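Only a single protein chain was left out; the remaining protein chains are all shown in position.
For clarity, chains are labelled A and B in written order, and residue numbers in each chain start from 1.
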Amino acid sequence: MSIETIPAALDTIVGEVVKMKAQEARFLTMTAVSLDEKTTELLYTFDQDLVMTHYRLTVPKDTHVPSISPVYFAAFLVENEICDQFGVVFDGLVLDFGGKLYLDEEAQRTPFCKFAVTRKEKA
Amino acid sequence: MAKMTANILRNFFAKRATRLYPIEVRPPFENSRGELYNDIDQCIFCGACALKCPSQCITVDKDQATWFCDPLACVYCGVCVEACPVHCLHQKTTYRPVCVTRETIFQKGVLKEKPKKKAKVVAEG
Partner (left out) sequence: MAKMTLPFGPQHPVLPEPIHLSLTVEDEIVTQAIPALGYVHRGLEKLVDIRDFNQMVQIVERVCGICSKIHAMCYVQGLEELMKVDVPPRAKYLRVMWSELHRIHSHLLWLGLFADAFGMESLFMQCWRIREKIMDINEATTGARVIVSVNVVGGLRCDVDDTQTRWILSELDEVEREVRRLESTFVNDYTIKKRTCGIGVLSAEKALELGAAGPTLRGSGVAQDMRQLKYAAFDSIDFEPVTALDGDSYSRMKVRYYETLQSIDLVRQAIAKMPDGDIAVKVKGRPEGEILSRVEQPRGELFYYIKGNGTKYLDRVRIRTPTFANIPPLAAMLPGIELADVPIVVLSIDPCISCTER
């Protein structure tokens, strides 16, 4: 059994989210799942009159994902959390904690990946 | 003002809202989940409790016939009590008393096949 989702791609996701905002949907949350060694799955969940809509985005581990926090301010917290736990880097975060929302300064690895990736040094 | 007087009078004659705790203790409820203990003489060392425990605070050694529990890790959920096939695990209705040293429960029983009975040992430390 799996939930009904709308597939999205890296270059279309922000556009889809803008559409959801135009429909006055409420942003619920994002969920990251570590699929295998190379890919992470992101689920964007919206709610409109108690009905949920999901967008599913599968990304390779080392790609950057465009942030939706400029559209929905509420997304900044969950995007920072995913950055902490799964090492997914979001571009254009409104409030960027730089992967240090929960983690210590010294933390090197992202704890929630089944196959941990080592955090790269910032350029 | 009139309202306040009524309040004052009510509080003046009402019994106090709190108990004088160490002197007066509320009797525990019948099915409160308190301190966990093992009736070691009946234990068959099957290890069901150790397997089911969400905090994994119980260790059972089948060969040595020992039952070990770390009460500080125990969450008193009572899952082990329900899982026990011979009902030798019990929970008291009261909580564990305060202690100044880290206490663990280590019990040694006998395996059911063996004829002679060893003494029950409870070690602290």
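The rule is simple: a contact is a pair of C-beta atoms (placed from the backbone, for glycine too) under 8 Å apart; a residue touches a chain by one contact, two chains touch by 3 or more.
In this text the structure is predicted, and so the values were computed from the model without any measurement.
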item	value
Where the unshown chain meets chain B, residue by residue	17, 29-33, 52-55, 75-79, 82
Sites on chain A contacted by the missing partner chain, in the whole complex	1-3, 21, 24, 26-29, 31-34, 43, 45, 50, 52, 72-74, 76-78, 95, 97, 100-103, 111-112, 114
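As a convention for this text, only the chains that are shown with their structure count from here on.
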item	value
Cα-centroid distance, chain A relative to chain B, in whole angstrom	44
